[in-house]
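Removed from the display is one protein chain of the complex; every other protein chain stays in position.
By letter and in written order, the chains are A and B; residue numbering begins at 1 in each of them.
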Amino acid sequence: MTPLAKLLEAALFASARPVPADELSALDPDASAAAIAAALDELKSHYDEEGHGVELVEIAGGWQVLTRAEYTEAIERAQLAARPQRLSAAALETLALIAYRQPIGRAEVEEIRGVNVGSVLKSLHERGLIDVVGRAEGLGRPLLYGTTPLFLEHFALRHLEELPRADELAIALRQNVVDERSATSSETRADV
Amino acid sequence: MTPLAKLLEAALFASARPVPADELSALDPDASAAAIAAALDELKSHYDEEGHGVELVEIAGGWQVLTRAEYTEAIERAQLAARPQRLSAAALETLALIAYRQPIGRAEVEEIRGVNVGSVLKSLHERGLIDVVGRAEGLGRPLLYGTTPLFLEHFALRHLEELPRADELAIALRQNVVDERSATSSETRADV
Partner (left out) sequence: MTAIPPEVFVAGSTFPLPPGLARTDGSGKDDGGFLVELTSFSGPLDLLLALIRDEKVDIYDIPIARIAEQFLLRIHSLGLNEAADYLEMAARLLRIKAQLLLPRGETEEWEDPRAELVRRLLEYQQMREIVDVMEHRADERRRQFARAFLPDQPTPPQAPLALSLSELLSAVDRVLRFGRAPNMHDVVARPLDVPAAIEIIRSLLALRARLQWTDVVAADAPPWQVLSALLGLLELARLGELRVAQPRPFANVEISRDPDDPASEAA
């Protein structure tokens, strides 16, 4: 490809929106409108004739490089199938605290966990596992969090009382945590 | 290009972040790992040899298409994209220590940097460059930090081992000299 076509490809790749031809001319002050048009033609032909997974299209008065429609389905399927997302240890611990201590405010979770949990709370909320269930009395009336019906559904619980008692759990799990951790350590762990 | 290379290209153009290898494999369940690797090679060569404005790079266990560095200024001049802000010296120093000594606690970072690092750790954590990876034994069970995949992306690393080894650094040689000179010093310390 010509240098100008390569520059246009890079610019269109990096732009978040379709770029009108006159904005593209700002890329190279020496390039005439005709030269820009010719380079766009060249890029378009290259994508079409060399068999690329992307194409150059004119949308809303601007130019944009897009993935070809025939691949969309496979891409979305792969994105979903690739890795069921796992909660990070931080998210799990926060969720556990909320399940057992709800309604609970952010400050209390942070005090127990010793770290900022703002982003974790946001992720858990986006996942629909927790929700705001009220406000505490006192300064600033902080939000209180609790678990959602989706949380129960996820663990096939009918109600929260079906969770085992925390003190039993600590004893029962203590011997097994290590085994279980080593069994799952090979799996990938995405942060929430 | 082969159909598989086109499919991979389409998927790579559909992501703002490196696409993990297993997600690429999920694009075509019939394709072997070797076939995927060959198609990636094909795409990379095509970009390099046919003169494209973008290139294929391996980062953080995945693959990513990026614009070539030579077009940065032109793209910024045309205001089609802007470089992200740089990390401060404080952030970089803290990241360097965490990268080399993870899992590492706040106290150790502060001892080496000679400053309080509470707010820097908080910012790095919020930006997803570090995460809590455990707790140390001992008083208060302090949090231990490690780097994240986003850290690798920020520095365009395939993995942590791409950072220079401590013995490759000029100062490592001097470290031995000072050890000999101050042989009476009882404290020995692992290299960064």
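Here is the rule we use: a residue touches a chain if its C-beta (ideal position, glycine included) is under 8 Å from a C-beta of that chain, and two chains touch if they have at least 3 such contacts.
Predicted model, so just to flag it, every value in this text is computed and none were measured.
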Chain not shown: contacting residue from A:33, A:80, A:107 or A:132: A:80
Contact partner of the left-out chain, one of B:21, B:38, B:81 or B:150: B:81
Absent-chain contact - pick from A:35, A:112 or A:144: A:112
Candidates A:10, A:117 or A:130 - the one touching the absent chain: A:10
Where the missing chain touches subunit B, by residue: 12-17, 57, 64-69, 72, 75, 81-93, 95-97, 99-100, 112-116, 119-120, 122-124, 135, 141, 153-157, 163-164, 166, 168-175, 177-178, 181-182, 184-185, 187, 189, 191-192
Subunit A residues that touch the omitted chain in the full complex: 10, 13-17, 64, 66, 76, 79-80, 82-87, 89, 92-93, 95-97, 99-101, 111-114, 127, 154-158, 160-170, 172-177, 179-181, 183-184, 187, 190
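Here is the rule we go by: only the chains that are shown with their structure count from here on.
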Chain centre separation in whole Å, for subunit B relative to subunit A (CA means): 19
Of all residues in subunit B, those that touch subunit A in their complex: 1, 5-11, 13-14, 20, 22-24, 26-28, 46, 50-54, 65, 67-68, 71, 74-75, 77-81, 122, 125-126, 128, 131-132, 143, 148
